[in-house]
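One protein chain omitted, others in place.
As written, the chains take the letters A and B, and residue 1 is the first residue of each chain.
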Amino acid sequence: MISLGQLGSASLLLALALTLYAALAGIVGARRRDARLLTSARLAAVAVFLAVTAAMAVMEAALLADDFSVSYVAEHSRIASPLWVKVVTLWAALEGSLLLWAWLLAGYTALLATTAPNTALRPWALAVMQLVLVFFIGVSALAASPFEVLAAVPLDGPGPNALLQNHWMMAVHPVLLYLGFTGLTVPFAFAMAALITKRPGSDWMSQTRRWTLTGWGFLSAGIVAGGWWSYEVLGWGGFWAWDPVENVSFLPWLTATAFIHSVQVQERRRMLKAWNAFLVTLTFALSILGTFLIRSGILSSVHAFGDGPVGPVFLGFFLLVLVVAFGLIALRWDQIRDRAEVDSVVSREGGFLAGNVLFLAMAFAVLLGTIFPLLVEAVSGAKVTVGAPFFDQVTVPLWLALFALMGIGPLLPWRRAEAQSVNRNLRWLAAGAVVAAALAFGFGMRRVYPLVTVALAGYNLTSLALLIVGAVAPRARLTRRSGASAFASYALENRRRFGSMVVHLGVIVIAVGVMAASAYRIDEQVRIDYGSSVPFRDIELRAVAPFAEQTPRRASLGAEIEVWRAGRRVTTLRPRVNNFGTSQNVASPDVLYRPLSDIYLNIASSVDPEQNFVVLRVVQSPLVAWIWIGGVIVVLGTGYALSPKRGRAGRDRTPEGAAEA
Amino acid sequence: MIRVAVVLGVSALLGSLFLFGLLRGRPDRDIPSNLLGRELPTFTMPLYERYQAGYGPEFAIDDHSSKPQVINFWASWCVPCYTEAPELEEAWRNHGDQVLFVGIQTQDPSRRAEGRAFLEQFDLSFPNGFDDDSAIAVSFGLFGVPETFFVRADGTLAHRHTGPVTAALLEEMIAELQP
Partner (left out) sequence: MVRLAAPAVVIALLIGLLAALAAAQEGVPLELETQVFEIGRKLRCPACTAESVADSNAQIAIRMRQEIQELLAEGRTETEIIAHFQNIYGDFVLLEPPKRGLLLWVWLLPLAVAALGVGLLVLYLRRWTRAASAPIEASEAELARVREALSDELPPGGTT
């Protein structure tokens, strides 16, 4: 009888053979214009997906059946884990996470093969996707196989990293991130196809617009979800630490965000073709760089997968991508560069171009700060640190500049803005900024960056209001309808444009949340005797009793803490320290979520049931919840922009729909 | 062609940087001590029972400042500490008249039973005490265990070794510490 390990290995080898065939058949078919070969390549794409799906299914089966003859299960799973932990253990460590990546990429490729319209670009784009898949499936099957069959089968395993099994977000966050990274492979593949076939027009972009936005939406959701996971699990009350692993997920997001804005210039004005191809290639290259840096362990990170054997393999692939993809752009540069014309700097395209510069400057600063310790060590041998204060100081001014641009940009018309209307808009925006800043000042805010942030939030809200009034008021007048119904029809008909406004609203909410939670954060460590209480800002913390909990999976020690406010008990929080049977104790904070300021309690060191007091770290981060709410708004806006319009053929031809999201 | 050259150049630079990273292995190893050549802080610590007859319950480094010192930080959970313990004891037996050896259990608070078992396993005869609140560790600029500080008779730091010490290193350093 064959074991699950052998079955999984066989599935992966089959997938590898199929993806090699699909790539070759696609390339040969495209060169010879052989329709049968191309059809075969597309069918092979579906077969690749099915084969990787089989490998995924085998891995899940092995995890659920506690089959410790499979190396990955033996190293990362544990009998006592509950069902959901076993399911998500698949992506809790290096080998499994690569398998998930390969599976999602194979899924996108199969979807593309079956649904993408038959264009000149499709065969080459599919071939590029398959070549990327060859790498990921190849690594999974050969270099870092999760399916090694163990000769000596252990009776139980250690279980996944304790930090990962401490929160259900682990089931969601990596999948979202990987859906983002793999989704952004699609526009890259089409850009490569356009360069290979020397069709550098805008076809590759219009064919991938929805894929790009989908990938971007997942990546954004993944990053915000990661922030919430940190907040809930890591016990220090923060959401972003500028850790290298966080940074490398943020880098492709920055360039992808530049890209989804910049492509609109190409759609509308037929310029920046070369630049956009460069941006999407950069996005892809950065996502590969990220997987290399995370999985090679060469940077000092809390979240790194450790120094696995795949470092050199990933470095090779990253360099290959750099040389081939950017080399192709360099070779084709003279054909794809455009005779750009800009009527006026003060125009929508001018705004997008300035945004490009800011996004790229930020990406450069973050990348530099992330790899700088390595650079210094290579040059001088010294060991240095580049930490959060650096990233904060360098990126905050760039964020504020982008934030200012986000308000005025969408109000500028294409080609040329009339001085009169720009001035009128600017006066409104300035008024919004002044009102917001005055309000904040009235509430006691005195520091410069927070005041500027609030002012820019007011300015941006005014901008959204101007955009909506500017679009809806003439409609209502012309059609003699009420404002509400005119607004509804505007929002329904201009999904991309309206969706982008919703996304921008989410960004405003996030920006205010990040500002308040970082600038006005309070951390204290307090000691409370059981039975007595300690005042903390507007509340009182009352320690009731210590508690111990035991389940087959974990042992916990914690303290029951009542939160009192104005003489009434608001809630009872139960911060604790968990142990999942490894040498690692994991603090598990408990949070009282409030719209204006959370109360975040964490056991400061440990709880001793014999002691008559508990030591707590109390964190109060104002408006931190706005970050998660803003994240949800961004995702909803992206989803709305992607939602198909009902009952209108050729929607992409309508001028507004095509040009202004 | 200039553009292609730029692409190749940037790739080569990044490639060699990351290759350096892969060859170097994990980061944050062997960070040089900032106290090298400088006078180390003095400290006192409680000793384990077996050393109290010879050195009293509270050990003060000041009382022994006429001799060079080898100060070793260890923990009962630290695997390399078990490798180096016999080497330390051997060197102490050979050179105890010229150099003072001190062992400090740190990052291992209140684990007396484990500490005693460690000391008994290797029959360590040089004074060993514990640093429950890591105060000595921080004043010495400790990064982890094991670390060994080689201190001249004038109290200045001659060398700091991270990871388990070897007999050869101990011999070499003890010779160097002699006036």
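Operating definition for what follows: contacts are C-beta pairs under 8 Å (C-beta built on N, C-alpha and C of every residue); 3 or more make two chains touch, one makes a residue touch a chain.
Since we're looking at a predicted model, the values are computed, not measured.
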*asked:* With the missing chain put back, one of A:38, A:254 or A:577 would touch it. Which one?
replied: A:577
*asked:* With the missing chain put back, one of A:95, A:243, A:267 or A:560 would touch it. Which one?
replied: A:243
*Looking at A:21, A:372 or A:490, which makes contact with the chain not pictured?*
A:372
_For a quick check of understanding: of A:110, A:587 or A:635, which residue touches the chain that isn't displayed?_
A:587
*Using the touch definition up top, pick the residue from A:39, A:114, A:335 or A:421 that touches the left-out chain.*
A:421
_Considering the whole complex, not just the chains shown, which residues of chain B touch the missing one?_
27-28, 31-35, 106-107, 109-111, 132-135, 137-144
_Interface with the unshown chain - residue positions in chain A_ = 80, 154-156, 234-236, 238, 241, 243-244, 271, 300-302, 304, 339-345, 350, 353-354, 357-358, 360-361, 364-365, 368-369, 372, 376, 379-380, 382-390, 393-394, 398, 413, 418, 421, 522-527, 548, 550, 552, 555, 557, 577, 579, 581, 585, 587, 604-611, 613, 615
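By definition in this document, only the chains that are shown with their structure count from here on.
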*Compute the distance, rounded to whole Å, between the mean C-alpha positions of chain A and chain B.*
43
_Considering only the defined contacts, which chain B positions touch chain A in the complex?_
3-4, 6-8, 10-11, 14-15, 17-22, 24-28, 31-32, 77
*chain A residues touching chain B - in the complex, by the definition given at the top*: 292, 296-300, 307, 311-312, 315, 318-319, 322-323, 326-327, 329-331, 333, 371, 373-375, 377-378, 383, 583
